[in-house]
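For this depiction, one protein chain was excluded, whereas all remaining protein chains were kept in their positions.
Chains: A and B, in written order; residue numbering restarts at 1 for each.
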Amino acid sequence: MADAVALEGRSAGLLRIRRPRHLTWALWIPGGVLILLVGACFIGPQIVHIPGPNVVNLSLPHVGLGTPGHLLGTDELGRDLLSRSLYGGQTSFEVGLASVAIGLAIGGLLGLVSGFMGGWVDSVIMRVLDILLAFPSLILALTVATYLGPSERNVIFAIAFFTVPSYARVARSGTLQFKEREFLLAGELSGAGRTHQIFRHVLPNIWGRLMTYGLLTIGVAMIVEASLSFLGLGIRPPQASWGAMIAEGKGYLTIAPQISLVPGAFLFVAITSLNMLGDGIRARYSGGEAW
Amino acid sequence: MSAVAQRPEVAAPLLELRGVSKEFHVPGHRTPLSAVSDVSFSVHDGETLGLVGESGCGKSTTARVIIQAPKPTRGQILLRGVDLASLRGSALRRARRQVQMVFQDPYSSLDPRWKVRDLVAEPLRVNRIGTRAEQVKRVDELLHLVGLNPKQYGDRRPRNLSGGQAQRVGIARALALSPSLVICDEAVSSLDVSIRAQILNLLEDLRTELGLTYLFIAHDLTVVKHVSDWVGVMYLGRLSEYGRSEAIYRSPAHPYTASLLAAVSEMPEADRPEVDEIPSPFNPPSGCRYRTRCPYAQAKCAEEVPELREVAENHRVACHFPLIAH
Partner (left out) sequence: MVTSTEGGIVSTINSVAMEHSLIVERLSVSFKSGAGDVHAVNDVSLRVTPGKTLGIVGESGSGKSVTVRAVMGLLGHSATVTGSACLDGEELVGMPEDQLRRRRGIKMAMVFQDPMSSLNPTMRIGSQVAEAVRQHRKVGRREAWSEAVALLRSVRVPDPERRARDYPHQLSGGMRQRVMIAMALSARPSVLFADEPTTALDVTTQAQILTLLDDLKQRYGMGVVLITHDLGIAARHTDDLAVMYAGRVVESAPTKTLIGAIRMPYTQALMDAIPRIDAPSHSPLASIEGSPPDPSKPILGCAFAPRCPRVGDRCTTTPLLAEGEPGHRWACWYPLGVDA
């Protein structure tokens, strides 16, 4: 039982009581909603019989919610909105996850190296990233997406590209914090090389905070994807994505608001859950990370 | 000018510092911070040198400079006659393996995510010493050596250890590469009195058992007394007194050493100002750096830097008016 011992001793100026380890509702609720949502998007269409996302039925344009066979209605071409929302969700989640994974890998590595090496390496890397960071992120993504042309893969690259600097900053500040700790000096004394120090000591210690930040930015990435698609620079029709669907419905907001509102609601639930989950995890981590 | 504190014996010292200085450039200050200034001393095999002084006197910087993290601004650091400051890359890494360090805060010197077993094995693994099985065996030996049962503690992480246990792990780790010199940088300062006694006894047992040589850095003269053969007293980056431990404790020659001793003895000191502070290391006093706090300071002390000179056999002091006649 280390907790009670930790109450005294050490350089503790204030009393430290560690947070309980068990998951709290702040993690369960958004986590559960996300699992449901991801499950519905990726597995749902396989087990429940719904029309394909691109099946056009011009005889049934923009029918409302609750229509038999089209639970969430249809769009202007008579395509099933439930089906399109689920398939569109696949695209949105894919873009969110993939762009964050790529951004995290590149940015995290740059930040680690930059913080660990210091000196001119640090200066060069951080100055270049600062320049990137100075551009408004959406405009940056817009530029890249325009240059690469609209497609799911290019949207992922565009979003990953503009998130690299922020991941690098998070990784670098974590690295700097641990660089002061004597265990790195102890490692150096025992002959450990830089690669060992970075990947065996620094990375595991900042992993938690990188992951938390990553989780929080999945939501941002999904919003950017939606924005790009809304502007016609993201997912190319007829492929569905929440942002593209919202864009498609914008001309029919007065006569068939569900075309935009249904994917909008999905997006809202997904982003809110992601943010809540990220905040919950961060709150828990900030208790344990200090050790 | 450096006065090399050499001993009459012919045996080459294990570690020798010759005129070592370290300056830091701190943003916002025009003059560099002189953390260590012209320090020379030597440490011989099997003997312990205690380095004492108040915080900010440069004793910890001296330790860091010895292990070349950071490198000294000037001077030589000879480990078995080889100047560490001249080595780079893998040659430095190899040479430095002979010097290991035990730190003040055991929790800070152990990676919180690693298990005790892996922490102790790390030096063996990164240097590819022995097979996997041999490493496991060696780790068990090392843990036994520092008084920890590998079965009970091997799989714990640092946060599940008490301060004393964590410091034992730090010591086991430092011993893994069979170093010739172990630098203990305030290694017992943050421990409770009872645990401190345990760790001090452990360090002494290891010294006799393994023939270790220590550079023992501490601010507490009583602790240093227990472990040291030689003592160096540092003040504001300079070595003010150096010699055999008994001589220094019996008859301190430098007024600063005398005041440090008075502070730890039960006797209150009459002529000591109630509040005195170390002057800024950015702008140390001219001449003798202690003169601003010294009750015996005279005009000469402001004008001339006192050299470290012999006042008795194996006893050197940097003072114009030492407390013992020579």
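As a working rule, a residue touches a chain if its C-beta (ideal position, glycine included) is under 8 Å from a C-beta of that chain, and two chains touch if they have at least 3 such contacts.
Remember, it's a predicted structure, so these values are computed and weren't measured experimentally.
S.K.: Looking at the whole complex, which of B:45, B:141, B:246 or B:310 touches the chain that is not displayed?
M.R.: B:246
S.K.: Touching the absent chain in the whole complex: find that residue among B:162, B:251 or B:292.
M.R.: In the complete complex, the chain left out is touched by residue B:162.
S.K.: Taking the entire complex into account, which one of B:222, B:283 or B:298 touches the absent chain?
M.R.: With B:222, B:283 or B:298 as choices, the missing chain is touched by B:222.
S.K.: In terms of residues, what is the contact footprint of the unshown chain on chain B?
M.R.: Touching the missing chain: residues 54-56, 162-165, 190, 192-198, 200-201, 204, 219-223, 225-229, 245-246, 249, 259-261, 263-266, 274-275, 277-278.
The working rule: only the chains that are shown with their structure count from here on.
S.K.: Could you put a whole-Å number on the gap between the CA centroids of chain A and chain B?
M.R.: For chain A versus chain B, the centre distance works out to 49 Å.
S.K.: Quick one: which bits of chain A touch chain B in the complex? Just the residue numbers, please.
M.R.: Residues in contact with chain B: 2, 5-6, 9-11, 181-183, 185-193, 196, 201, 204-205, 291.
S.K.: Could you pull out which chain B residues touch chain A in their complex?
M.R.: Its residues touching chain A are 67, 69, 93-94, 96-97, 99-101, 103, 105, 107-113, 122-123, 126-127, 158-160, 162-163, 170, 173-174, 176-177, 190, 192.
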